[in-house]
Every structure is written in structure tokens, then in C-alpha cells.
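In what follows, a single structure is set out as C-alpha cells and then discussed.
For this depiction, one protein chain was excluded, whereas all remaining protein chains were kept in their positions.
So, subunit A:
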Amino acid sequence: MTKQVQQLDRVIIRFAGDSGDGMQLTGDRFTAGTAEFGNDLSTLPNFPAEIRAPAGTLPGVSSFQLHFADHDILTPGDAPNVLVAMNPAALKANLADLPRGADIIANTDEFTKRNLAKVGYPANPLEDGSLAEWRLHAVPLTSLTVKALETFDISKKDAERAKNMFALGLLSWLYHRPTEHTVSFLQTKFARKPEIAKANIAAFQAGWNYGETTESFSVSYEVKPARLAPGLYRNISGNQALAYGLIAAGVQTGLPLFLGSYPITPASDILHELSKHKQFGIRTFQAEDEIAGVGAALGAAFGGALGVTTTSGPGVALKAETVGLAVTTELPLIVVDVQRAGPSTGMPTKTEQTDLLMALFGRNGESPLPVIAPMSPSDCFDAALEAARIAVAYRTPVMLLSDGYLANGSEPWRLPEIDDLPDLSAPFTTAPNGPDGAFLPFLRDPDTLARPWAVPGTPGLEHRIGGIEKADGTGNISYDPDNHDRMVRLRQAKIDGIDVSDLAVDDPGGQARVLVVGWGSTYGAIAAGVRRVRAAGGQVAQAHLRHLNPLPANTGEVLRRYDKVLLPEINLGQLALLLRARFLVDVISYNRVRGLPFKAEELAGVIQDVIDSGDRQ
């Protein structure tokens, strides 16, 4: 029997199962195959903070969503076309997101009386007709896997655990994914347990063969490779891109990188990644706490290193005092905040944009610092370089606001040419700058207002810095009222004067009267929403802020150019507060704080509503 092959332009798949079912790994592997095949893609891992929540329960459900297409896409997709549900909890937790008519592949082996009861199903939904509006494929994934592995010398438990590879094989068949990669991956992953490696590969192949032979699947799908800009690509997550960006920043500044960090979700992977690359002269220091992490980074910066600390919101709260010290001592420092849902512990594995005002204002005294935010996983690389540029050139701590969605999400990244990376070197001061051979540690560069960076080991430039107010120029302790007023203003002026590029506006029709502004990780969803509105004939302009402080010089002018300005944020309107205060523009906020990114369709609706309400006036 030859099965029908149907062409699709894009597909959204969600793998969902128990935390222990290996859904993140399955998603990762499907993503790798998809990247290798040449589709554009975007991913959304979604997992509980508990490492192993009670098996089979709703809080234990872990999922991985992948959107892939034959054209460039901007988000991990709104609603899945296919849900792989490894147990009743996974079905129950995800069904609401699934449009009618979508495919459900359910592991029937796990739909036992006990498991159904655990999540409150009075009857088996696979059998009671309640899923009639979806295309249900009931597959005994576990028992098929165990049967396929009968001849292997492994435990029943190990055989059962390979069911995610069976599912991966089935999905790989269904969407014509290449298989070589997964086979070699499994060989490497289980290199020390060859029997387990063989079993997993066999399970993967059994899944593929099942798709090929069973009548449950009569159609398979093809999504052609995307036509992306020419270049060399790899798939990359935000945290990995950020780590690579920091490594590149070390190379491009010519400074040894020093990372002081304390483990925290969702930032820890940056520490993990950097600790693997010590051949770049990178020192990674897992500190006793968040405060020591930033303290050590600042100490290293005083010694001439590129000091970096990585954390999430609760860590930023703890580091605030040391960041203030970096502001007043005017030393370069990069503070990476991978934002997560708060307040307090909040929801550690869920995304949010709620640390913006803390980043800007969360310190005692007048304590200005630059804030920048990447807009996609791969953009974290460029954002890290930009943070380093500003930190080093202006001798200031810089706050980089990533978030959980960028950190764990991934997309294809067109690799930059190394020769095109910016030269970020800023030489240390090595000679006295004052009269009679004196050294004035707070005598500023007239252009940048940066002070000299004279590191220990430099003869003749011995000086003391600290948290107490410093006399302009000499840096000696000063309680003089006028001096303090001057220093407060100088520190502010230095940050205000940082050279940042103008805010670009995307308005292909040139007729838009509504502008959508965003910042950070919402870029993809906003741009996808804008596309939909334009495709439906609407006129809308889009601008996205990378620099939150200082704001681009043309920000006010851009905002005032439009009748209406819409600002979607995953907070309760933090940037809106700022833009309203700074520019007296009546920004329309759209806010959701559900721990999840916006959906394109949702934003398209919001944009259309704003356009329509404009028409009515």
C-alpha cells in the first residue's frame, strides 16, 4: 500500500508527557532533525519547576512545542496541529489548546483506570467519544516499544523508557524527518551503555516502521525546506546564544571573561555553557550566593576582567547593592537577568517581562544604568556583544534582560562572520592624567564621560574607589553638597549620552496610523500578529526597542507620528508607564501575565481592534 503524501507549508507539534517521559529530549531531537532538513523553526519548551512531580499528575506534565515551516516564521505557533499525549494528564492539560480537527496521538497503555482517576477523568476519553471532534490515533506506545525490544538484554523498565524514541520515530515518519541524526545522537548519548543505545535506536526505528505499516496513519506530510537568507546555520537556544555572545565579547574586547554566578532557573544554563569553554581563558565561579556572584565579577572587573553575572529576578534583587557600587565606582559589568514569573519565587520555569522597572530603578539613590533586551533566541548573541560594548566603553554596569521564553526557546541562527564582529577593545589607562603626574580616577573623557580604567599593576596610578561619594576628578571622599549634585548629574548624563541606534519602524505600506511597539522577547509574536493584520489588508507599523535605557533619541518622535500606539507586554504595563511619562504619549497597553508568550492570533486581534476603534472615531 502506498500512502498518500500531503504538502503543508507549516506544522505545529506538541509533545506532552510526564516529567520523566523525556519530552524535552524528544522535542530537542525532532528539532535537530527539522533544522537539519532546512525548515525554519521556533520552539517552546514548557516544563514544571519540580524535577519529578508525582508521576501521572497534572502538575507533572512537561511539554515541548515546535513550529516548523517552509518559510520564515517568528513564533513557536499558537495552536498545535498535532498533540502527542503520553498519558491522561498530558491530554487533559493540553486539550484546551488544541483546535478541533487536530491530530491526537495518545499512548493508550497509560490510560489505565488509576491514571485516569489521578486527573479526574470519570471515563476513558479515548473510548467515550468525547474526542470525536479531533482525529484520534490511539497507539499503545509503551507495549509496542516493549515488544520491539524483546530480544534486547535490558530491563523492562529500560524498555518502557524508550517509548519516547518510539514516538519520535513515528512522528519522524509522519513528517518525513531525516533519521541519521537521531541514530548517531543516541549512539553518542549512550556510548557507555551500548545495549541501551541499540535499544533506543531500535525503538526509534520501530516507531518509524509502525507509521509506515499501520492503518491508523494513512497520510504523511511534507514541509519543504525554507528559503532563508544564504549562509551557514545552526539551531540555537537563547541561553546558549547568550553564552556564546559573552565568549565572543571576551574575544572582541580582548579581556579575560570572569563569570560570577549562582545557580537559578532559568539562567543556570549560561553558567553551565561558559564553564565548558575555559580554553578561552574564561573563569567561571559558582559563588556561595547571588551577592557573592556579582561581587566577585565586580572585583574581577576592578582587576581588568570583563566581569559578568547571570541570574534571574530574585537574584537581581539580591545583587542590587553591588550593582549600585558598580554604578558609583563606574566599572564595567554585565548583569544578565533571565526574567521569570514573579514576584518572589513566582513560577521559576515560566516566562515574564516583569523585571524592567527593577532593572531601571531597583537600586537606592540615583543609580542609572543602561538596559538592553534581545528579541529572539539567536539575538541573545548580539545583545551580549552590545552589552559588552556599552559596559567597556562607558565603564558602567549594563543590565541585559532576557527571559525564560528566549532562554529555552530555539531557532535557526545564521552564523556571523567572525571578521564582521565589532572591535570592542577599550585600552586601560596607563599614564597619569592630572597635573604634576597626578592620577585623577574620575577625570572624564569629554565625549563619553567615561572615567579612566586603571587596573592594579599599573605603576603611578594607585587609587582608591568605593561606595562613598567621590569628589569630581580626584575621587577622594566628598560630602560637599554641590559636588554630590554635580556627580549625580554627571553619572546620569553619561548614561543618557550612550550612543544607541535610532528606533527603526517597519511600515511597508507607509500609510499606517497605528504603531505597535514592543521590547524583548515579544518581537516574534508581535511581528507575526502584524503580518496577519497586513495579510488581511490592514495597515499597521511596527517598532521594537532593544535599548530600554537610554531610549533611542528618536523614540518620542516615532511615537508621536501615529494616531495610536499599542504596546503589548508580558507585565502590567511597565514600559508603557515609562513611555507615557517620558513622552506624554497615550500608549495603549495590552498585558497578559500567564507565564507564556503571546500568540500571534491573539495579537493580530488586538491590533485589528485598535485599528478598528481608530476608524470609528
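One rule holds for everything that comes next: a contact is a pair of C-beta atoms (placed from the backbone, for glycine too) under 8 Å apart; a residue touches a chain by one contact, two chains touch by 3 or more; residues count from 1.
Criterion: contacts and distances are computed from a predicted model.
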Quick one: find the hidden chain's UniProt protein name among "Aspartyl/glutamyl-tRNA(Asn/Gln) amidotransferase subunit B", "Peptide/nickel transport system permease protein", "Ethanolamine ammonia-lyase large subunit" or "2-oxoacid:ferredoxin oxidoreductase subunit beta". "2-oxoacid:ferredoxin oxidoreductase subunit beta"
Of A:140, A:256 or A:422, the residue touching the omitted chain is A:256
Hidden-chain contact residue, picked from the options A:89, A:296 or A:358: A:296
From the list A:437, A:457 or A:481, which touches the chain that is not on show? A:457
Just to verify: which one of A:229, A:536 or A:581 makes contact with the chain not shown? A:229
In the whole complex, of A:41, A:91, A:165 or A:287, the residue touching the missing chain would be A:287
If the hidden chain were put back, which of A:5, A:357 or A:477 would touch it? A:477
Contacts from subunit A to the absent chain lie at residues 32, 35-36, 38, 181, 227-236, 244, 247-248, 251, 254-256, 258, 260, 277-283, 285, 287-289, 291-292, 295-305, 307, 321-322, 325, 329, 415-416, 418, 428, 430, 455-468, 476-477
